[in-house]
Structure formats: structure tokens, C-alpha cells
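Right after this comes subunit A.
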Amino acid sequence: MDGLNIPLNHILLVSSLLFAIGMLGLMIRRNIIFILMSLEVMLNAAALAFVAAGAHWEQPDGQVVFMLILTVAAAEVAVGLGLVLQVQKRFKTLDMDHANRMQG
Partner candidate 1 sequence: MIMINLIGILLIGGLLAMISERFDDKMPRKVAMAVVLTDLLYLLMCLSGMPEITQLQAPLANDPSTWLMHFKSDWIPAFGISIELALDGISLLMVLLTLVLGAIAISASWTDIVVRKGFFEANLLWSLAGVLGVFMALDLLLFFLFWEVMLIPMYFMIAIWGHENRGYAAMKFFIFTQASGLLMLISVLALVAINHSNTGVWSFSYFDLLNTQMAEQTAHWIMLGFFVAFVVKLPGFPFHTWLPDAHTQAPTAGSVILAGILLKTGAYGLIRFAVPLFPEAALNFSYPAMLLGAAGVVYGAVLAFGQTDFKRLIAYSSVSHMGFVLLGIYAWNELALQGAVMQMVAHGFSTAALFMIAGSLQERLHTRDMRQMSGLWQQMPRMGAVAMFFVVASLGLPGLGNFVAEFLVLLGLFKVNAWITVIAATGLITGAAYSLLLMQRSFQGEVNKKWADHGLIDFGSREMLTMAVMMIALIVLGIYPQPVLDTAHPVLQSLLELTTEPVNTVAEVVR
Partner candidate 2 sequence: MSETIWVIPLIPLLSSVMLMLFGSRLKITHIGFLGVASVGISALLTLVLAVEFMQNQQIIQESLWTWMEVAGFAPGISFYFDGLTLVMMSVITGVGFLIHLFSTEFMEKDPSYARYFAYLNMFVAAMLVLVMADNLLLLYLGWEGVGVCSYLLVGFWYQHNANGQAARKAFIVTRIGDTAMALGLLLLFTELGTLDIQAMVGAANQTWQIGDSIPLIACLLIICGAVGKSAQLPLHTWLPDAMAGPTPVSALIHAATMVTAGVYLIARTHGLFLLAPTAMTVVAVIGIATSLMAAFTALMQTDIKRILAYSTISQIGYMFLALGVGAWSAGIFHLMTHAFFKALLFLGSGAIIHCLHHEHNIFKMGGLRTRMPVTFWSFMIGSAALAALPMTSGFFSKDQILLQAYQLPDLGPGLWMAGLLGALLTAIYSFRLVFVVFFGEANTEPDKDTGWRMAVPLSVLCFLAMIGGYFMIPVAEVFPASDGSHPAHWVEYVSISVPLVGLLVAYLVFFNRRLNIDGLANSTVGKSLGNFWLSGWGIDWLYDHLFVRPYYGLANLLKSEPVDGIYGLIVALNQTFNHWLSAAQSGRMRWYLASMVAGLIILITLAANLPTGVLQ
């Protein structure tokens, strides 16, 4: 496939935009489910950057890391969603602003 010359910095740009959007979502959402989604976006952004960088260096490492990120995301989400269930059960809300019993 010749002519494949997407500049690396454009891909990184997309990934950083995704990262920033994810971060914004993380900061503005109060619902824990959306927070977890935002996290996924951020991880995904990082994964994109890795794959792009791997492609840039023509190494498989980027994709290996991508796969590991997938694993990490899966594990985190699994536990995270488990916690979400508990939160709903005990706090009767998913609003994280209400989870501030400890402070000071």
C-alpha cells in the first residue's frame, strides 16, 4: 500500500484530542457510568497513540501495548462496574458528588 503517509503528528493530534475530551468528560460528569466511559476514552486515546507510534517506528511493540491496554481496560472496567453496582445499592445514586462522606 503505497502512499500511506499520514503524518504521525496528525494521528497524535487526534489522540490528544480524544485524550482531552475524555478528560473533560471525566471532570464534568457526575454519573459514575459516564465517568467510567470517559476513562475508556482516555485509555483508547493512549492506545491510539501507541499504535501510531509503533507504526511510526515500524515495530510491533505498539500493538502489543495496545493489547495490554485492552486487558487493563477490561480489568478496570470489570471491577469498576462491580463497584457501580455496589454504589447504586448502598448510596441509592450514581452521583459521585454525593460520595463525599470523607473530607477535611
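Assume a contact is a pair of C-beta atoms (placed from the backbone, for glycine too) under 8 Å apart; a residue touches a chain by one contact, two chains touch by 3 or more; residues count from 1.
These made the cut because all candidates are chains of the complex that A comes from, given by their letters.
In this text the structure is predicted, and so the values were computed from the model without any measurement.
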Given options 1 or 2, the chain of this complex that touches subunit A: 2
List of subunit A residues in touch with candidate 2 within their complex: 23, 26-28, 30, 35, 96-97, 99-104
